[in-house]
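Have a look at this one before I ask anything.
One chain of protein is taken out of this complex; the other chains stay put.
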Amino acid sequence: MTERELDTHLVTILRELESLEYRQTSPRRVRIDVTREALPGLLELLKGRASYVHLSAISCVDWIEDNEFELVYHLWSYESNHLVSAHTRIPRETARYISVYDLYKPAAFFERDIFEMFGVYFEGSPHMEKFILTEWDGPPPMRKDFDAEAYVQETFNWQSYHPDWLKELEEEGGGVAIRPEEVRR
Amino acid sequence: MRPENYQAQSHPPSNEYELFIGPNHPGIEGNYAFKLKLHGDVVLAGKADGGYLHRGFEKLMEGRLWIQNIALVPRICVPDPVPMEVTYSMAVEDLCGLEVPERAQWLRVLQLELSRIAAHLFTFGGHAATTGMYTTSYWGIADRDLILDLFEALTGGRVYHIFNIPGGTRRDVPPGFLEQVSQTLDYLESRLPDYDNLLFTNQVFITRAKDVGAMTQEQALEWGVTGPNLRATGLAFDVRRDDPYLVYEQLEFDVPTEAAGDAWARAMVRRAELKQSFRILRQVIERLPSIGGPVRAPIPNPLAWNVPAGETYARVESSKGELAYYAVSNGGDKPYRVHVRGPSSMHAVQVLEWLAEGARLEDVAQIMFSLDACPPEVDR
Amino acid sequence: MSDIKYKDKGSILNPLKTLQFFARKPVTEPLGPRPATETYRGFHLNDWESCIGCGTCQKVCDNAAITMVHVPEAKEDPIKGIRPLRPAIDYGRCCWCALCVDVCPTAAISLSREYVHVCTEDQLDSYFMLPSADGMHGTPYPEGWTKTPTTDLVDLEREEMPELEPQSRSDNFDEIVAGYDAQHALLEASRCVQCGMCHDACPTHMDAPEYIRSIWEGRPEDAVRWMYQSNPFSHVCGRVCTHRCETACSIGHRGEPIAIRWLKRYAMDAVDHERVKQIAAEGRVQVPTGKRIAVIGSGPAGLTAAFDLVKKGHEVEVFERLEKAGGMPRFGIPEYRLPYDKLDQDIDVITSLGVKIHYQCEIGKDRSMSSLRDEFDAVVLAIGLQLGRSTRIPGSEHIQVKAAVDLLRMITLREPFDIPKSAVVIGGGNVAMDIARSLARLQKQTYGEVQITLTALEPRDQFLADPVEVKEALEEGVTILDSRGPQACRIDDQGRLNGLCTWRVLSIFDEQHRFAPQYDSSDEQFHEGEMVVEAIGQMADVSLLGEDLTEALEWNRGRLKVDEAGRTSEPWLWSAGDCVNGPDVVHAVADGHRVAASIDACLATQDLHEV
Partner (left out) sequence: MSDLSKIPIHTEKHAPEEARTNPLAGVFDELVRFAQSRSMYMLHYCTGCGAIELPPAMTSRFDMERLGIQPMVTPRQADILLVTGYVSVKTLKRIILTYEQMPSPKYVIGICSCTVNGGMYWQSYATAKKLSEYLPVDLYIAGCMPRPEAVIEGMRALMANIQSGETEPWKDYYQRYDYYLGNQQHLFGDNWQTPTDVIGQAQHYGLAGPETEGEHTRILQQYQQPLVAHKLRLK
């Protein structure tokens, strides 16, 4: 199989399926956009017939303006040495999807991670419980509508330094002019 | 609320009991916890407990400028920080279409391999210590410090180098640096027989490590194992060779494998990789002086740098396995989303849980260290 | 597979081998800190001489570890772009990434090789440090991580500005500078570090950082909105401003400053004129106050005051002596620097708000000051400097010895005059360059060749004119002679002007810095010219005030005396612009704002005729 061209076997499989678009973004990267209904079937085909046995990661992106979560499944084939990224979108309100743990064991970790950080529930995933944020009561922190900085300012205190040199400057009429938080955008 | 590692939740039969290892335990790598259910000294089930090192990196990165994140990323994996910087930079470069000057690519390979050696020496020490042999860890850590000296000379920092930025590297090598690297390599190579005597051919170690935490290649593939741990099951796969980045295509190196898939095989693969890293570094030292040009492509004003909208998946081979960054930009001056896929997010959690099952209590720490699990990568 | 014999059973004697380690050199380091490497990133150092307090380090710091502290003893100079602020570092935040070093516009900050600091809870204030050259504990350590050309993250080079070549511009009045397109404007705007030195240096305090950022973000409309907060003459200032902002620009300390003037021009050109009018009208008071204000003179000062006052709901009428509005920008600045249609646009925006302009209405002739005083609640005198100063050297009263301002006005109004085959210009300022280059163009059009000599008192490196002007004048064929003092205009027997005699200048000022030029009479030169143009300065024509008012007003060395807000000793009369401050467009705009604010405040509380 040539590495530079998109693996013809993969192309054949992708052509079989409807409701997806694919595009080669670089010599070893393929992007597939697929509807949420068709994604599990696609993964099954990719694993079963096109040697994409390694689930490198599942990434989640919060597109708050579109009111959607984007799930990206990164799959690697040890035979054709290509990385396929399958993108799909799910509605933000329901935030539920189907687990792919049956196909890919590593999915359990990533699905749990997304569950904790974004609050997306994966049906059929073995560990839909907290792992990292066991002692966190707030909203899923990676959601765009959670303002971490505001939470921090509200919860924690900062040092109130007042060293001698600053006291001297204040006596001379100087002192703190611009605090760091004033220049943050 | 009582911290759950203080009091067990249920009352097991007397020959079965629960044991919490960590977070404050010498058999745990970093700040991490592992809950075991035991029958005698045989592990019935294990459950990893992470989050002690959780800082919310991915959230922090969304709140900082693209360039500011270069100071943040090396902290994601403390023992092996260079791949973090390089991968993040590669992701940003890909999004911006920035061409990295060739010299910078060689400099990055130089750092990546130095960092790999340092990380492996550290792991040997840890692995040996879990089998009761502390001398290796004393030696390994002292020898690793020589690499940190090199990093200090090159980058101005011992552990957090913050040396790779999108576009290239921040400086060129200081005068006399390559000779210094060469001498250090000579010394480390001369130390290998010592390590062999002390650890790799030591019957105590072999007996302790053989058949411990073994997995087959099929299991490894199914579980998403990568890096040296995967190669220890006989699959010759290396991102450097099979999904090449930087100038690895121009370098000669082998991908060492072992068949056994146990703790011992993993140690032996790392030992062989050490030699390959020496080999790569020798080639870099030879080639670098003949490669001219700048070490950094011109980049925009860091305070006003909008990265074009897009997404990318940058991937490298770190000392622990496959490391990837999924970066998404919406055209703004800060990342819209960065997802860090650390190799240990598999090794330290599910793989560790599965391998611990049926193992003996005294081997649990060894399994963890032989997988080279790095908790901050899991927690982020 | 593995390359060592791991199945080695070993030997009972193996432990003895370890004895060899006694002979090896120990790896343990002596106690105490080792010296760090040459590029080590330790505690901060700051060179207070080169630090300008711009705060760029504070903006790039990802940990919000830098606080800018006001140090009264430090130098302050808004014109040069120096603030008495210094960065203080919080080591409870700092991560020693050295981005502050790489981004520092003046290369003042660096990191040292010092790295040990230990303290107890009571001493935690020591974590907040004001770096100077002394290091963390008063012991100077050598520099570690410093700025080098490789590490520098500041872009020191300006985006190239397309311009007409000398051969294609020397026979016409087409605009020379082409202006940035969107792509280049964005790139140039992205160089800005948002320090705000430009804002401090600008006489009218334009929000340059904000509009530059808007341009960088691709929102020129917002940029225009920012500009109209402080300057209704943005087309004019985008082209001919003296750009003090660029002198103060922090990038300019080591490289080329941001092209702030050209960016302003880009934003104004990029937004549709009708849209500009809408933006300018934003925030206008809808309820009329019923107060009426007269403005004499339709230059930048007068019209800016009119713009502000009309937005406040007052009724404003402007009286202009000539047939067109615009004042000096129209009649003093040649078209190749400021096309008239751009000036017309600026004025159109102001008149679209309801400012009424009476053209060809000369005060003192068509109307009297007293009638204005009676008819209006307040009067603004913004008459500019219309009279050219004379050198008063022998022969300077000849008809062919002209004042530059008069000549420039004639060129603008296309009034016919005999274009001299050769001419001499006296003066080294921008007006001298303007008239020399305008005459050169006319000569090229009429005769096909340029014969202009420009003589200036100052040596070349001290010219008052913009260096770009001098360079372009040379390119267009003007002969520029420096350090020449005019002595006499030579007139031949037929009464025709032949040219100018000059002596070499030895010094211009005496020891008390008073104007007292010394010449070397042995070094005399004659410059041939059918015409001599004097461009050595202007003065105001205050005859319109009338005798009574002139008596009543207070004066200060020939100029009207005004208070800080521009108010004269007569409570109903304010004065603004060049006639108060000397020639400068952006200063005139600033003055217009000041006067308008003062009038508005006074009118709100009292009737000025009863004071």
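To keep things simple, chains are lettered A, B and C as they appear, and every chain counts its residues starting from 1.
The definition used in the following text is that a contact is a pair of C-beta atoms (placed from the backbone, for glycine too) under 8 Å apart; a residue touches a chain by one contact, two chains touch by 3 or more.
Here the structure is a predicted model, which is why all the values come from computation and not from measurement.
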item: Interface partners of the hidden chain - shown chains only, full complex considered; value: A, B, C
item: Options B:105, B:137 or B:277, residue touching the unrepresented chain; value: B:137
item: Omitted-chain contact residue, chosen from C:11, C:120, C:286 or C:605; value: C:120
item: Residues belonging to chain C that touch the chain removed from view; value: 27-29, 31-34, 43, 62-65, 90-96, 115-121, 124, 127
item: Residues in chain A touching the chain absent from view; value: 133-138, 141, 146, 148-149, 151-152, 155-159
item: Chain B, residues in touch with the chain not shown (by the definition above); value: 1-3, 5-8, 11, 13-14, 23-26, 30-31, 51-56, 59-60, 63, 71-72, 75, 78-79, 122, 125, 137-139, 141-142, 144-145, 148, 158-160, 376, 379
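Simple rule for what comes next: only the chains that are shown with their structure count from here on.
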item: Centroid distance [mean C-alpha coordinates] between chain B and chain A, Å; value: 21
item: Touching two or more other chains - residues of chain C; value: 59
item: Residues of chain A engaged with two or more neighbouring chains; value: none
item: Chain A residues touching chain C - in the complex, by the definition given at the top; value: 159, 161-166, 169, 172-181, 183-184
item: Interfacial residue positions of chain A with respect to chain B in the complex; value: 26, 28-29, 53-57, 59-62, 72, 74, 76, 78, 81, 83, 85, 104-106, 108-110, 113, 117, 131-135, 141-142, 146, 148-149
item: In the complex with chain A, residue positions of chain B that touch it; value: 4, 48-51, 54, 56, 58-60, 63, 94, 221-224, 226, 235, 237, 242-243, 311, 313, 315, 322, 324, 326, 328, 336-337, 339, 341, 345-346, 349-350, 378-379
